[in-house]
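Here the complex is missing a single protein chain, while all its other protein chains stay put.
Going in written order, the chains are labelled A and B, and every chain counts its residues from 1.
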Amino acid sequence: MSITDRQLVFNVEGREYVDLDLYRSRGGYEALEKVLAWDPRQAVHMLKEAGLKGRGGASFPTGLKIEMVRNNREKERYIIINADEGEPGTFKDRYIMTHLPFQLLEGVTIAAYLAGISQGILYVRHEYDEPRSVMRDSIAQAQAAGLLGDDILGSGFNLHIELFSGAGSYLCGEETALLSSIEGRKGRPQVKPPYPTQQGLWGKPTLINNVETLSNIPKIIEKGALWYRNLGTNDSPGTKLISLSGDIQFRGLVEVPFGTSFRDIVYKYGGGPKPGRKVKAVNIGGASGVLVPEEMLDVPLEYGACSRAGITIGSGAVFVLDDTRSILDNVSNRINFFLHESCGKCTPCREGLRQAQIIMEKLLEGRAVMKDVENLERYTRVMQNASFCGLGQAAGNSVISSLHYYDQEYRGQCVDGDCLYGEESA
Amino acid sequence: MQAVVQEIVGQMGNEKAPLLQVLLAVQDASPRNYVSEEAVRAIARSMRVSRCRVYSTASFYTEISLKPRGRHLIRICGNAPCENAGRAAIMDAIQKELGIKAGEITADGLISLEKVSCLGACYKSPAIKVDHQIYGNLTPEEAVAIIRSLREEFSNEHNGSPVGI
Partner (left out) sequence: MSTVEITINKKTVRVPENITIMAAAKLNGISLPSLCHHPDQKVKANCRVCAVEVEGSKNLVASCSTMVSEGMKITTNSPRVRETVRTIVELILADHPQECLTCIRSGECELRQLAFKLGMKEVQGVKTVKRLPLDLSTPSLVRDPNKCIKCGRCAEVCHHVQEVGILYSHNRGLDIGVTPEYGKELKDVACVLCGQCVLACPVGAIYEKDDTDKVWEALGNPDKHVVVQVAPSVRVSIAEEFDQPSGSIATSKLVSALRLLGFDRVFDTDFAADLTIMEEGHELLQRLQTGGVLPLITSCSPGWIKYIEHFYPELLPHVSSCKSPQQMFGAMAKSYYAQISGIDPKDIFVVSVMPCTAKKYEAARPEMKDSGYRDVDAVLTTRELGRMFKHEGIDFNSLEDGEFDSPLGISTGAAAIFGVTGGVMEAALRTVYEVVTGQTLEKLEFTGVRGMAGVKASSVNLGGTEVKVAVAHGLAHAKQIMEAIAAGEADYTFIEVMCCPGGCIGGGGQPYGTTNAVREKRIQGLYEVDQKAELRKSHENPAIQKLYEDYLQAPLSPVSHKLLHTTYTNRCQHELQ
């Protein structure tokens, strides 16, 4: 199912496990060797040139983040590899850890070297037993091969990576909650600023990056910024791993150059809906992402274009609902998810979700009135506007986008549905 | 309990031990897959933090249980991709097979059933996880068959011995 003949960053089509020997035989760790001989600033510059942005959701420029940590006066610094992948419908970091562990480790090592960091933590969600054990082995192998640990490749650079297991909390993927978790507290987010790059783990400057982000780095160094930029678009260079799930022919991980349309992602990469079915809605970006109708699929996968179209790429999960599905079921499922994962710290998220859940239940049971829908919209808007962290801010995306595109489904579930909503209430 | 905990905490760096990892290790050492109140107290003592802090951290995370669970854990993913792929039917079938509901333990103390968030296995929804192993693309019948054979395996393993705390 080769959509493109080009060499990409991950080349996931073969779904092969790349062990250390294979990885090295294909040029693995040459990027690290190169970088160790360079002036770190040169390599940081290259990452900036390449336009690599964070794949964990916030799409922050990675080169800049590395530089911010690097320029901090405090010398005790940490790198945290965010492998808490909890966004429902997402399995890209799982894939990288189980299939391409050394590409990740090389990326981590380069990033740490560039930022002047010698201690790292790989935070893997608890549910990921297999990725954790692969990474544990891979770290040990890399260490044995002189690619991690003390005096890496004879350069005098040290990097020690510890595995840390999450314990069942989606929110711990949020960087400040992640820090709380490592420091032994509840995984609650903290006030920013200070940002982790200023005061992160144990108050020290900390580079926190997503697994996919870091795994891009070796290829950029190896093949150059221009190569990388040419993979994607000017706005969004490179490629994105897309986790495909739902009512489509092919479910699984694909690597897609930025600029590809969602239509191609769903129909070419995903093979389109099951025979005889039509695409009703596509949920982009996981539980915290939006729901868009078929007509919107021509929007290209690109940060700028998506943002203009109100789409959040997020983790790159693409979940397809066909015409047999109920939008409200999906929204309700996601509200329940967020209620389960909300830390409960701030009022809008905790109480807003509580009310949203009650209203969704009423809707599903056909007991709601249009006033409920109005309230639902208001509560989710306030959650978005005023929640403490990204969880609460994004938790209402399903409601807001589906009210926009599928308001008739809400109306249809209201006792007084057809006369009031969207019209002048005479 | 204090001795077991002290050893775990000691290996992880005493007062500097990462609390969350200590809690997971203590839970793993418990045949009933949980962190008892006695263990919370022992951890607090070993790490010289207040019990309240230990409890608070433990209570936050869904993968840590403060109540005894079965020796084996069956987790069923409840997020949208799995829900769409027939999670409810799988759940019903397993509940019926085990004679318990989500959140409960079988009478022999062998198995707990839990509904959890996404397992990152949505490419093979509906997915469940039994202890450390993920099973996907399930039909209710397949799910029941898996549970049945595992259950047999589990009972042989424990050979009718009473399930202790």
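As a convention for this text, a contact is a pair of C-beta atoms (placed from the backbone, for glycine too) under 8 Å apart; a residue touches a chain by one contact, two chains touch by 3 or more.
Please read all numbers here as calculations on a predicted model, not as lab measurements.
Taking every chain of the complex into account, the chain not shown here touches A, B. Screening A:105, A:214, A:318 or A:346 against the full complex identifies A:346 as the residue touching the chain left out.
Those residues of subunit B that touch the chain absent from the view are 37, 40, 44-45, 48, 50-56, 59-60, 66. Residues 169, 186, 191, 193, 339-348, 350-355, 358, 371, 375, 378-379, 381-382, 384-388, 393 are the ones on subunit A that touch the missing chain.
Basically, only the chains that are shown with their structure count from here on.
Listing the residues of subunit B that touch subunit A in their complex gives 18-21, 23-24, 53, 56-57, 59-64, 75, 78-81, 83-84, 116-125, 129, 132-134. Those residues of subunit A that touch subunit B in the complex are listed here as 85-91, 93-94, 125-130, 164-170, 181-182, 184-188, 243-247, 251-253, 283, 287, 317, 319, 321, 325, 329-330, 333-334, 336-337, 340-341, 343.
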